[in-house]
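Okay, structure first, notes after.
Missing here: one protein chain of the complex. Every other protein chain is in place.
Letters A, B and C name the chains as they come in the text, with residue numbers starting at 1 for each one.
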Amino acid sequence: MSTPVLAQPAPDTPVVARPTVGRRLTSFMPLIALVVLLAALTVVDPGFFTLSSLTAAVRTAAPLVVLAAGATVVVLCGGIDLSIAALCSLATVLFALWLPDLGAVTLAAVVAATALIGLLQGVAHVLLRIPSFIVTLGGMSIYAAIALVVSDAGPIPLSDRDATHWLTLYLAGVLPMAFVVALLVVGVVSLVLGLTPLGSWVRAIGYSESAARLAGSPVDLVKVGAFTLSGACAGLAAVMLVSRNFSGSPTMADNLLLPAVAAIVVGGTAITGGHGSVWRSLAGALVVTLLRVGLPIVGVPSAYEQILYGAIIVAAVALTLDRSKLLVIK
Amino acid sequence: MTSPAEADTEVVPPARRPRPRRGVSLRDAGPPIALVVLFGVFAALSPGFRTVSNVQNVLDAAAVLAVVACGISFVLMTGSIDLSAPGIMGASAITVALLVANNRNDNDLGLVGIVVAVGLAAALGCLSGLALVLLKVPSFMATLGVSAVGLGVATLLFAGVQPNVTDPLLEGWAVERFAGLAHLTWIALACVLVAWAVQRYTRLGRYAFAIGGAEEVLALSGVRVAPYKVAVFTLAGAFYGLAGVMVTSQLGAGLVQAGKGYDFAAITAAVVGGTLLTGGRGGILHSTVGVLLVTVLTNGLVQVGVSPYWQGGVQGLIVVAAVAAAVIPQRRRNQVTK
Amino acid sequence: MTTNLQTEPVPPAPAAPPALEVRGLVKHYPGVKALDGVDLVVRQNEVLGLAGENGAGKSTLLKALVGLVRPDAGEIWVRGERVRLRSVVDAANHGIGMVFQEQSLVPNLTAAENIVLGSEGPGVRTGIYRWSTMRRLAQEQLDKIGSHIDPLARTDSLSFADRQMVEIAKVLRIEERTSHPPVIILDEPTSVLESQEIETLFTQVRRLREFASVVFVSHRLDEVLDVCDRVAVLRGGRSVGEVSADAEPADLHRMMIGSTGSDDHYHEGVAVRSDEPRRPRLEVRGLCGPSFRDVDLDVHAGEIVGIVGVHGSGREDLCRALFGAEPTTAGEVVLDGARLDLSGTRAACAAGIGYVPAERKTEGMVGPMSVADNMTLTKQAARCTGPIVRPGKQATLVDTWIERLRIRTPHRGTAIQRLSGGNQQKVVLARWLVAGDVRLLLLDHPTRGLDIGARSEVYRLMRELAATGVATVLLADSLEEAIGMSDRIVVMSDGRATAQIAAPAGAKPTPLDLVKEMV
Partner (left out) sequence: TETAAGGGAAGGGEAAAACDPADVQLVGQVRNESNPYEASWLDGGDAFAEQVGLTQERLTYDGDSTRQQEQISQLLAGDTECLVLNVLPNGDSDTPPIVEGAQAAGAYLVTQWNKPADLDVTEYDHWLSHITYDGVASGKQIGDALAEAIGGSGGIVALQGILDTGAAKDRFAGLEESLAANPDVELLDDQTANFSRAEALEVTKTLLTKHGDDIKGIWAANDDMALGALEALQQAGRDDVAVVGIDAVPDALTAIEDGTMTATVSSDGPWQGGIGLAIGYCVATGELAAEDIADEDRAWFAEQFLIRQDNVADFVSPETSAEDFACDNLFSRSQGAIS
């Protein structure tokens, strides 16, 4: 049987599209935004750029980094997790409550519990087909209520401060242990996404869930996994907060929700899913933290601080978002 | 190879086709049914709930949220999200309180003051839209930023002393009643009707709907999308501004926190009502049903006497359950839920 | 049979200036020269065909003509006047309109709105919609093409073909927009139409010729030659000549690929099949679903079974149901003796079923992701490269398949959305082959939008796979394809499998035989 002569290999030998300088720059934009912000704060108040000040900033940022890292994977899948902050608050209460009985394994127990809660949320999302926004919004108020009830509506002091003492130590004298843990989380999640097929599944789901499903990717499993991770990260962030506050309280982390989502977006991850990465959220969380603490510390009055915060955060996103990857911005 | 003409015999009488959908369909029936069920359950459980005065109360309580939801629905229709309600409402609340007769200054602009406040709110909304289309910042962040700006402006104007409103017009809105409902409730109803007409009968409304459906297609058809997006955010801002004015009328004072919590409440209402966050589905009437659902829920839980500690949790659970029930009729195998 | 082979574009006729003329158009994309100095002349009142392989640059050229692609160099002349087209509106004002290769309607608007979108005219007065006028305007357009769609139906509730008709109705609005004779561009409008609709379309095209010029792209060469006055050929971003309407498809094809092709593109006989009766690989018994009932179907290993039917026959849903993407209400499916779990796509994949959906853009591929990622999206492919992706191994695997299927892509890392439609389709098909363990392939219009060469390649591939024992279910693009490729043809009508026709090599049924069963 004769095989038809098909097109010869393309005459114009295709060149490998090499990223241009501009393109390379855009992928580092979150870091550039961070440096610019730091420089600006230092110009306004030279006292801000000291080792102790920076150390305090990264220590402060650690729980936010962990929260944002977990939620980033959900966002990459095209969903959103609004329950992280409330879950984190609940976890601080659980940690303080369980510590006397469980001792050394409390951390593992709390992270396992929040991971399980995240998993349940994920299952509700994929099985009942409820938008993640609603599942997690409902989750948010449910966890808040549980936290309020189990804590008897008040803070629960740590029975044993040594249990979380290690998180308040400094590595090499300057690097706060909590931040090291946060970096580890970011590193591990990045590696797992980068080195296993999970990464491309997550992105495929984010860009086009139906195509991913019809390609036989384990869509539901990956999504449930993302929510589980997000829950686990909320638990870990809770332990960091407890180590800082020496107590658990039913509303401790509630205000971290918008900063965490802001960190993800400022990092340049597309809120619609698909495009982004976890390390970007690390940079985003640092930018958000600097804004939250830096502006008042360098002496911006409260009202102007809010206006500046709004303006800078919008500008930061304008800088970091890689628009070549997004057809439409919603 | 046969030419197509040869296959002409393939011509067959029009085959059985699914009837193309026009207007409303059963797919949209979930939320109203959930509303009726919820209403029925509370009415059965609590005698206080099923009184006429409580129904009036529910409608009055829904007024502000309904106006906010009108605004947010347009934004959600385009597939964007809007978190700017708290900031814009705060700014407009303080502004109106300082412009109408009040205890801080000698202004007495009356209706003009209200218009100015709504105008300021529309300008802030416009700012979100511009950040979205000019800076290409996703609406989530753009509106979060504008909310912070609005709160900052409000705090500046507030200057540490609460402006109390003494304007009879504004005070009358909350106190005076017509046919059993406060004037505010009628204003909200008018807003819903206007918003519905805008959605149904104007180019802005239909294009907002289309932007949520397939933005890139509009561009291919030669429609410039950016101005419509800005207009949508401006319109939403104006609605938030009016809502801020309404809160001021209710509280008799301009509060920076006038809009606290209204962003998520309105989004919840819209989604519960059947609007998709990805855009292109739902609308004003959906959101209004959602607003009623949420308000009935809040009211009913108090009437039934659920402990304040548990109220939030029960509310969350019911919202999730209601949405789950509402999506059952439209569940498909390969459906995408985000 | 005279074949008019010319290597130079026809000089513009001296009398009337050509409706449209393109000189030396160049467009570079990162890594690709999509257009490399294209010349093209569209005379007034003619139907010009545009042919070329996948990726030859047809769509890019046409998009440049409606202001969607900004050329790097070259000129565009409209009726003897040089123009710079910046947007669709610009082009429309010059009387140029286009039906895009990928469907471009707003799904949640009514058909009427889509038809008048962007040129509402009296349909909108000072921003206020006049629904009755809109409806009337749309109805006028629909009447022109003899479509019976309800103008107020939501577009996403229309069938694919109906939506295509809406697009054609929409582009005809250009008549209203300019006083000049318009130029109407149709980029592969027929790839999703049935022959009846194609005939309606051709009637329209012929009507259009009375007052307009039409540019028509299709990979069905016979179709092109049938409706066009002249066919210009693109190859590798260059114009390589043109043929007149009385040429043979083979000549046209030869010009497209630059060498001699073969007519036997169904490759009958490539597959070697043992005739010993064995248990069928796929046994479907009494399967019921949303739009099909009591379907029985057997597919043997190494067999290609075509399913034909008119619109609404339910064959597409049947395919999806077999892949677990559509719910079933009753019935049983057995694959290689094991009962198949139809609860989801993952189970189907795990059982060795592959599915190529018809709607490539939304369901087949993940646009922003790379060719490599798209190819290795399945769980099976992941297993191939191991739990930890070794970039080298993945690259080798992907490159092998890029080469085997002759996928024209600058690089395996290029986003699939930057490839031409045909090449995208090959990537989607390759997805099921990389793991090498597929047992049953469900192909829904696998050659939709492919050029003859690519199509032939896909056919060869199907035969080769069949030879290795893969069972294939084919929903063909045309009856000819179904007949040419299938060993057996199942006819579906109204959701039931109504007939089976054997189609062994050498004893093929005619299209008429099939049509008789279909009605």
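By our rule, contacts are C-beta pairs under 8 Å (C-beta built on N, C-alpha and C of every residue); 3 or more make two chains touch, one makes a residue touch a chain.
Just so we're clear, the structure is a prediction, and the values are computed from it rather than from any experiment.
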item: Visible chains in contact with the missing one; value: A, B
item: Identified contact with the non-displayed chain, of B:L135, B:L169 or B:L251; value: B:L251
item: Touching the absent chain when the full complex is considered, from A:P63, A:G138 or A:P218; value: A:P63
item: Touching residue (missing chain; options A:G138, A:P155, A:P218 or A:G268); value: A:P155
item: Chain not shown: contacting residue from A:S208, A:S247 or A:T269; value: A:S247
item: On chain B, residues whose C-beta touches the chain left out of the figure; value: 46, 48, 51, 53-54, 57, 60-61, 90, 151, 154-155, 158-162, 164, 174-175, 182, 247, 250-253, 255-258, 260, 298-299, 302-303, 305, 308-309
item: Chain A residues that touch the omitted chain in the full complex; value: 47, 50, 52-53, 55-57, 59-60, 63-64, 148, 151, 153-155, 157, 241, 244-253, 255-256, 289, 292-294, 296-297, 299, 301-303, 305
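We take it that only the chains that are shown with their structure count from here on.
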item: Cα-centroid distance, chain B relative to chain C, in whole angstrom; value: 42
item: Rounded Å distance, chain A centre to chain B centre (Cα mean); value: 29
item: Per-residue multi-chain contacts in chain A, two or more chains; value: 210, 213-214
item: Chain B: positions in contact with at least two other chains; value: 216, 334
item: For the chain C and chain B complex, residues of the former touching the latter; value: 68, 87-89, 92, 100, 104-110, 113, 117-120, 124, 127-129, 131, 148-150, 152-154, 157-159, 162, 170, 194-196, 198-199, 220, 222-223, 226, 249, 310-313, 320, 324-327, 345, 478-480, 494, 511-512, 515, 518-519
item: Chain C contact footprint on chain A (complex, rising order); value: 1-12, 14-17, 195-197, 199-201, 203-204, 207-208, 210-221, 274-275, 325
item: Residue ranges of chain C in contact with chain A within the complex; value: 30-33, 36, 53, 236-237, 257-262, 264-265, 267-270, 323, 325, 344-346, 348-349, 354-355, 357, 362-369, 373-374, 376-382, 385, 387-389, 406, 408-411, 413-414, 431, 453, 456-457, 460
